[in-house]
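The complex is shown incomplete by one protein chain, all other protein chains being positioned as in the whole.
In this document, chain identifiers A and B correspond to the written order of the chains, with residue numbering beginning at 1 in each.
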Amino acid sequence: MNSVSETATRQGRVETATLLDGMHAGYNVHLDKFDGPLDLLLHLIRKNELDIRDISIAVITRQYLDYIKLMKELNLEVAGDFLVMAATLLQIKSRMLLPVEEPEESEVEEGDPRAELIRRLMEYQQYKEAGMLIGSRALLGREVFVRTSVEPLLSEARNEEGPLEVSLFELVDAFRVLLERIPAEHFHDVAAAETFSIADSINEILSLLQERDAVQFDDLVRDEFTRERVIVTFLALLELCRLKLIRIFQNGPQGNIWFVPAVVQDAVEERPLLVQ
Amino acid sequence: MSLPAIIESIIFAAESAVSLDRLCDMLSEFERDDIRVALAELAGSHEGRNGGVHLAEVAGGWQFRTRPEFHQYVVRHVKTKASRFSQSSLETLAIVAYRQPITRAEVEHLRGVDCGGVLKSLLEKRLVRILGKKDIPGRPLIYGTSKEFLEVFGLKDLKSLPTLREIQSLADVPQFERQEELPLGQDEGVSEEDSLSLFEE
Partner (left out) sequence: MSLPAIIESIIFAAESAVSLDRLCDMLSEFERDDIRVALAELAGSHEGRNGGVHLAEVAGGWQFRTRPEFHQYVVRHVKTKASRFSQSSLETLAIVAYRQPITRAEVEHLRGVDCGGVLKSLLEKRLVRILGKKDIPGRPLIYGTSKEFLEVFGLKDLKSLPTLREIQSLADVPQFERQEELPLGQDEGVSEEDSLSLFEE
């Protein structure tokens, strides 16, 4: 009998213990210890001194399910990811119960139901350790410090010409904060619908026209040639025409339809809209 | 670790000049006299190496400073320094990016403040450009983002702009809730012996 079982025997079983029953508070549970199902599985593998390449699915599955059960009994919210893994484990376990023609021991091979899980565990372990290595470095603001006093010469001078330093996230986040500040009705068409909107299409056409001098209608609908896409693109083009942002050409009755920017760079003067 | 080096690290990282008294408070394991000697030694060694920086005695204590004769070089840095965006520039740029083509009046309606100055500076930085004039009374200018805008944000095209929903969805899903240590009595549910190994640590 192993040490765990001995512990269990010594403690005995308390069938009706409740969560808040301090009398039996013999253990502290670190439920925040596991950063996900893979983390929990790695812990169980280590605990049982299993070879990660040849894990005993039965043992791991039982202990994993016990843990989930415990979380539920403690009224902790069990994240969906943990339940998905539980289902995966049970599936692997049931597949392992099926008779195998030529059983090969301690080999993870193609037909092994555990193969995918083991590969994921090994990969995860790699990044978990990489994270620990990164985290153990001397960090700026924690072990390493830079000068915090301000050079008087530089504090007065503000620079308007230099390169810009701003991240995409800051841009989007600025927009998000703005939206939270103002009433929703101003933004009826901003909360993007599932589908491709006219605004999306306008943006796409404008960005295409930044790259090239002329665009064909077919270019705009080539990727996703759906009825809806064509209509939306068409409406977007009409809107752009109305705004006098593009000019449209056709080189024959059934020929390709071409679009060119109506204004070049920053020129503001008006150009006639041509539809030939 | 020598005492002068310890003092150097403290003075370097400090926000303002550090006095001898303050040093003695902090380094209570050292004698005041030793600290004074080490400080003088430190100042002397920096004076002696003829670098661009020295340990200067200023009002209230000691501080590392660039030597005045190097100031002509130090100020050059300002010209190539990356400038950070103000919140109003960022907000205006975001509105133009997401709502283009858009007029100034529409931007101002959304922000609730005058945006003429901000728009002008975004035009000067070539992040925003004039696309044309809107066909409504008054024929206001309409704005959109430029090629430079895409370059600054490293975007291939406007389609690559993250949508608001994509950013919001990052926070939507509740995280696996972190729990404080819970005292646990033995529980009927955890009947199998092996599962106890979970609680051992």
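We adopt the following convention: a contact is a pair of C-beta atoms (placed from the backbone, for glycine too) under 8 Å apart; a residue touches a chain by one contact, two chains touch by 3 or more.
All values derive from a computational prediction rather than experimental measurement.
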Option from B:V18, B:L39 or B:L131 whose C-beta touches the chain left out: B:V18
Positions on chain A where the hidden chain makes contact: 1-5, 35-39, 46-50, 56-59, 62, 79-81, 85, 96-97, 120, 122-135, 137-148, 151, 153-154, 167-169, 172-173
In chain B, positions touching the absent partner: 1-2, 4-10, 12-15, 18, 22, 26-27, 45, 49-53, 64, 66-67, 69-70, 73-74, 76-77, 79-81, 154-156, 159-160, 162, 166-167, 169-173, 175-176, 194, 197, 200
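In this section, only the chains that are shown with their structure count from here on.
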Chain centre separation in whole Å, for chain B relative to chain A (CA means): 24
